[in-house]
Structures are given as C-alpha cells and as structure tokens.
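Once you've had a glance at the structure underneath, I'll fire off some questions.
A single protein chain has been removed from this complex, and every other one stays in its place.
Order of writing sets the labels: A, B and C. Residues in every chain begin at 1.
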Amino acid sequence: MPSDVVQDVTWTSDEMMAVAAARELSDGTVCFVGIGLPSTAANLARATHAPHVVLIYESGCIGAKPDRIPPSIGDGVLSVSADAVVGVPEIFAYWLQAGRIDVGFLGAAQVDRWGNINTTVVGNYQSPAVRLPGAGGAPEIAASCDRVIITLRHSARGLVEKIDFITSLGHGDGSGVRERLGLPGRGPQAIITDLGVLRYDDSQHQFLLSEVHPGVGVDDVLAATGWPLLVADSLHETPAPTTSELSALRSFTGA
Amino acid sequence: MPSDVVQDVTWTSDEMMAVAAARELSDGTVCFVGIGLPSTAANLARATHAPHVVLIYESGCIGAKPDRIPPSIGDGVLSVSADAVVGVPEIFAYWLQAGRIDVGFLGAAQVDRWGNINTTVVGNYQSPAVRLPGAGGAPEIAASCDRVIITLRHSARGLVEKIDFITSLGHGDGSGVRERLGLPGRGPQAIITDLGVLRYDDSQHQFLLSEVHPGVGVDDVLAATGWPLLVADSLHETPAPTTSELSALRSFTGA
Amino acid sequence: MTKFSTLSEAIEANVHDGDRVALEGFTHLIPFAAGHEIIRQGRRNLTLVRMTPDIIYDQLIGMGCASKLIFSWAGNPGAGSLHRFRDAVEREIPGPLAIEEHSHAGMATRYAASASGLPFGILRGYAGTDLVEVTDNVRFVSCPFTGESLAAVPALDLDVGIICAQQADRQGNVMLWGITGVQKETVLSAKRSIVLVEEIVEHFVPHVNGVVLPNWVVGTVVECPSGSFPSYAQDYSERANDFYAYWEPISRDRDRFLAWMGEHVLMTETNAGFLASLDSHLVESTRA
Partner (left out) sequence: MTKFSTLSEAIEANVHDGDRVALEGFTHLIPFAAGHEIIRQGRRNLTLVRMTPDIIYDQLIGMGCASKLIFSWAGNPGAGSLHRFRDAVEREIPGPLAIEEHSHAGMATRYAASASGLPFGILRGYAGTDLVEVTDNVRFVSCPFTGESLAAVPALDLDVGIICAQQADRQGNVMLWGITGVQKETVLSAKRSIVLVEEIVEHFVPHVNGVVLPNWVVGTVVECPSGSFPSYAQDYSERANDFYAYWEPISRDRDRFLAWMGEHVLMTETNAGFLASLDSHLVESTRA
C-alpha cells in the first residue's frame, strides 16, 4: 500500500500507531469516530488513501469533513462541514443501531485477549481504585458496527489477563457469545498499539500478534502484554510511515 | 361571548356548526387539527376570539398560521407558516402521545352516545357495506388529547345506537373504561353538529343535548339521533353567528 | 452508493412482483410518477405500504398491481373516497385485496422501529379500539419498570422504499425540505430505495428543515421533474388541488377509470409524457 517509504525520516511510536490505524480504513468506509487517536486516524485516512471515508461523530454529525483535528466530538467544525447533523437519539437509533456503520474505533483502559474492553473502573466497581469516564457510546459501537478497531498504548497494565469490568463486549471468552446474544457486528478485529497490531483469529478464538512496528521486537511486545500472547504465523513488520502519511498527520497535529 | 349578534344576517347550518366549533377554543389552546371542518373551526377561532390558539397538523407542522384554509393537512402554507416542522414520528411521539395537546378535533362517520367513533367500515369488517378511510391519527388523538371535540352533520345514520367498529375510543359503555385503560386524556367532551351541541355528562355517563342552534327544534334533534337522546337541564339556544364570525369564516371559504 | 438511472430502469431493477413496497409522502412529495411506471410495467402481487394511500394507490389497486395494503388512512384528501380501493375491499374488483390497518401513530412507530433496526416499537395506542381485533400485528407488552401495558407493533421492513425529494447532488446525496413526513424512515426501512428528484444540483444550499440522506444509504436516484404531480415539491411546484376533485368521478366509474389509465398512463412512456397528456388547466400554474 505505502509506496514512498523512507526509512531515514524519524517518527514517534504514537505517529506509527495513528498511521497503522488510518490504514485500516479503505476508501468509502463508514466510520464511527471518537475523539483522540480515532479522530486523528480517520482524518488521516481521509487526507491520504481514503478520501471518501465517511466520518460519523456521536454528537450527530454525519459525513463531517473537518479541516483540522477537532478537539472535541462536538466541535463546531464538525457540524458546519457535515453532510447532515441529527439529534443524538437519532444517531444512535437510526444510524448506529440499525447497522449502517462499517467500522467503530474504540479506546480502552484495559483490554483482554478477546477484545473485551474496560473503560469504567480499575479495581472494584463499588470502591474503585481508579474511576474511569465510563461507557459513552462504546457498548453499542462494539455491538453494532460491522467491525471494531481498538487503539491503546501497549502495556501490561492495559493489555491484561482479566479486565476488571466489561464495559463493551468483544468476543467474551471466545466461545461464541456474540452469536448467542445475536449481536449484529463482528466485534473487534484489530488492536492497534504503539508497538504493533494484534488481529482476532477466528480459529484460535483470541487476538494474535500479527504485525510489529519497525524497530520493535516480538519480545518487546510479549513483555508488554499481560497475557501469554500468541504470535500469528503471518507475523510481519508494519510498513513504516510514508512521507505523505507523516506530512498529512503533522499538518493536523501541528507537530 | 358573541356581542354583535344580528339575526337578520342569514347563514347556513354548516356555518353555524363551524362557528360553534370555533367557540370551543379559548385563546392559547393547543389544538390538533384535521382537515375539513376542524381546520376551518380552528382557523376561525384564531381569526376571531382566540388569536393565540396553536394549530398542530399531523403532517408535522407545529404552530401553523395559514392565511387561507389549507385544502390538505400537508399543504405548503402550513409548513411555511409554522413555528416548527418536525417529522411524523416525532409529532405523534413527542407532541401528541406525551400529552402536550389540549384539544383534538375528530370527525366521525358514526358516533354513539358515549362518543365512541367509527371511521373504518359500515357493516361487517370483513365484507363491508361501505369501506371508510380508516383510523388516521384519530385513535391516539382520542386517547391522548386532554379533550376531544367531535364534529359531524346530524343524522340518525351518523349518531347511532351502536357503531359498527370502534376506530377511536370515547367513553366505552360509560362505565369508566378510560380510567381502567389508563388513557391520559378525558375523552370526547362535545359533539358539535349542524343542529346543536351535545356535551358529555359525567354523572349520567353519556352525551346530552345541551344546545340547539337557532331555528332548530329539540324534536328535530331527537328525530335525527339514532339513540334516545337525553336533554340537559341547562339546554339553551346556541347564540347565532356574529357578523364578525361570519365575515371571517367567509373570507376563508370564499363563500 | 447511489446509482443514477431513468425511472423505467429504476423500477425494472428494483420493484419485483410480490415485493413489499412503500411509495411514501404525506401530502407533499408523493411519488406519483413511480406509481405510474409500476403500472406500465405491470407489476403484480405487491404488498403496498403507506400511511395515507391516496390517488396513486387507487390507481395501483385499480390496475391490479396489489394483493395487500398496509395503511392507516385511505382516501382522496378533501375530495372523497378512493373508489378503486373501495371496489377492491367491498367487491373484490379487480381482485381480492388483503388489508392490514393501523393508526398513523402505529404506522409511524413501525417505520421508526425499522429505521432503527429494531424488531418492534412501542406506543401508548390502540387501547380499547377494534383495530386490535382485526390484525395480529398489534400486541401488548408490559413496561418492565411500571407494569403499564403498551401497544407493540412490528417493524415495517420494506423491500423497496420510494420517495420524492427536491434535489440530489452529483455524488448522489439527497436533500428534501418542507413537510418531510416519514420520507427518511422509508428509505432507511428499505432494502432498496428509489428517490425521484426535481433536479440534480452541483452543490446543495443547506435548507431550513432540510433532511439530507447521504449517498451511502440511497439506492437509486432518478431525475424526474414534477414526479410528484398532482402532489407537490415545496419551492418547485404547488399542489394541483383541482386534480384531486377531478379524480373523484373518474375513480367512481371503473370503465372511465380504465379508459383514463389507458390514455394517460399506459399509452405514455414517461412522466413528461403523462403530464403532456393531461388537460393543460390541470397542470398549468402548479409550477412555483
């Protein structure tokens, strides 16, 4: 896909993560976007290889075309540039729940090998060690988008053996819980971190290490993962960011 | 109420009916309006004694201020003059069902002494003698508006002992069915015809003849009613249309 | 993504015998031209869906296209009965017509449920009416919090949803405004959709009360000026109120109806041809 790879340009691991996330979106993909890395990645895709990617923000903006990365999901640049602005009840009912969205990006404080996500609490729910923001749109994004891409920085505190609270269901315990519950979407398909990319393997029923970013060793990834991470047969190195990807990304972020 | 009554002006019984219906609306009343006589009556009220009556059309027009009687409930003059235009699902859910409407006007092919309405069939449902248009918005207007005013021309075919089909529930058989069903509105309170006005009597649990229009005898009304109509103690003659009522009405209808 | 095509191609490709089809429109933006084309192409056994079936449904029923009607109010607004509909229900002419009827609130709830991808919707409605007795598609559920009984109606999933709108742009996005009824829900409830537009524009000028349907939920767009005649498209045309009165005696007499349909629909090939076949007084002065 990227043709103008130049290895002598330096980039940060966060930039690599954003570029890897952007590459998941093919042109025309309809994408439910949260703020932060997902918004950056989706806008990067739109600025590079996927000019017709459709960005949907939970604030009700459909087909937003921001000329800068919005600092919030309700930024004025989103509503002004959108094809349509609808109320929040409608965006969740007519657009997300009805199964019209191809890709949902979700962040995570904790994620497990089945892509179940915790953004609610660290520790016990009733007396938490750390109270996190909570669910937001994530439970239904995880249920109803055709596929989900999870992004977070790689650490054994984030990619854990067992999450403290299931805010958003991934693949449960890998035994087909999505099918039993009749969830419309296929669930998390990729976990993109600053070290590599994990992909869900339907036969092994868990996420496998599928790509390592340039300069990252497989052992680095395994050490930063809180469960015994399996490595895919197809493991390969992520192509480095291209100059056009980096310049587009940096034009957004002001870096 | 009417002060400038002049008996030497002639008017039709349909005009008397429209005027009587208009007088049911006090200023500021929020009114769900169907096409035909209800629309005429509500606009007449707005043009005379109730300038702030709020007209809501099931097409989604809230606060419509038409300068002529619209020939349909979805006329362009309604949307252009409205305070707000909303979708049809919203007008029924957020506005009617939520109990925000004071008065609903309903027509009827058949009505009984309890104000139950048939607009579906004459005869048997499966093989009808006359197939009528059906329910439209009426069942929920009858359930949810604070009060309902029924308008129809007076005949023993229309005001019947037993209606062939309950399209919209009035007071059932007078035994408190509205309360048992938990309906939010008080149900039909007046039946306005070209001969007089019937009002629902809570102690006698049925409609009583309450007003006769000028020139109409009580016997005329009883003969044109398909059930043994009781006469209210307070029976009186409807004040004749005033010149201002008639001129406003005729300016709408082009008569 | 939106396809652009002619009206005849759009109907040919999307509307099949036996389909469940809605040509929606709440007085405004009623897709008459699409109904005429369905008649020309001789579709049969359609389940027709509409809150307010009016003249175009009278025509479809009278011409034998439909075997079932799902609706809440069937009439010629302001003018009288739909005589072809009545002949079908009262006397099985030209054949039996199964009916499933609801209230407007129930139909709107059904469209909204389908647009939301839910199997059913709830409303406070139907209670104490005989409508409940004549269909299996009104049931009651209890609120799991208060115990209150509420009506439940199934989602109104469509094979084909057909609407009119004022404009499409060259990317196939659609915009409509004015009274928007259940037009959005009709497209979102349908497997396949056809939108007849007054014109195709380079770029939209955003419009008060405008509803935009993005091209990735729109099936086929047909440029078809006055495709809603005798209904109207706000800012493009006025409603041809005379036509509704004119229709009453035609509809009343089946032979006259068949002759009229032959002359004005079957013998014409396009909406422009249909409009040209009418007495000019019916058409003139309806363009805004």
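Note that in this section a contact is a pair of C-beta atoms (placed from the backbone, for glycine too) under 8 Å apart; a residue touches a chain by one contact, two chains touch by 3 or more.
Note that this is a predicted model, so its numbers are computed, not measured.
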item	value
Hidden partner chain, touching residue among A:Val85, A:Cys145, A:Leu159 or A:Ala240	A:Val85
Touching residue (missing chain; options C:Gly35, C:Pro53, C:Gly75 or C:Gly117)	C:Gly117
Positions on chain C where the hidden chain makes contact	117-124, 137, 139-141, 143-146, 148, 150, 152, 154, 206-210
For chain B, residues in touch with the removed chain	28, 30, 54, 62-63, 83-84, 93-94, 97-100, 144, 184
Residues from chain A at the interface with the omitted partner, ascending	35-36, 58-61, 71-76, 78-80, 85, 87-89, 92-93, 96-97, 120, 125, 127-131, 133-140, 143-144, 165-169, 172, 177-178, 181-184
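Please note the rule applied: only the chains that are shown with their structure count from here on.
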item	value
Chain whose Cα centroid lies at the greatest distance from that of chain A	B
Centre distance in Å when chain A and chain C are each reduced to the mean of their C-alpha atoms	41
Distance from the mean Cα position of chain C to that of chain B, given in whole angstrom	28
Centre-to-centre distance between chain B and chain A (centres being mean Cα positions), rounded to whole Å	58
Junction residues of chain C, two or more chains touched	112, 184-185
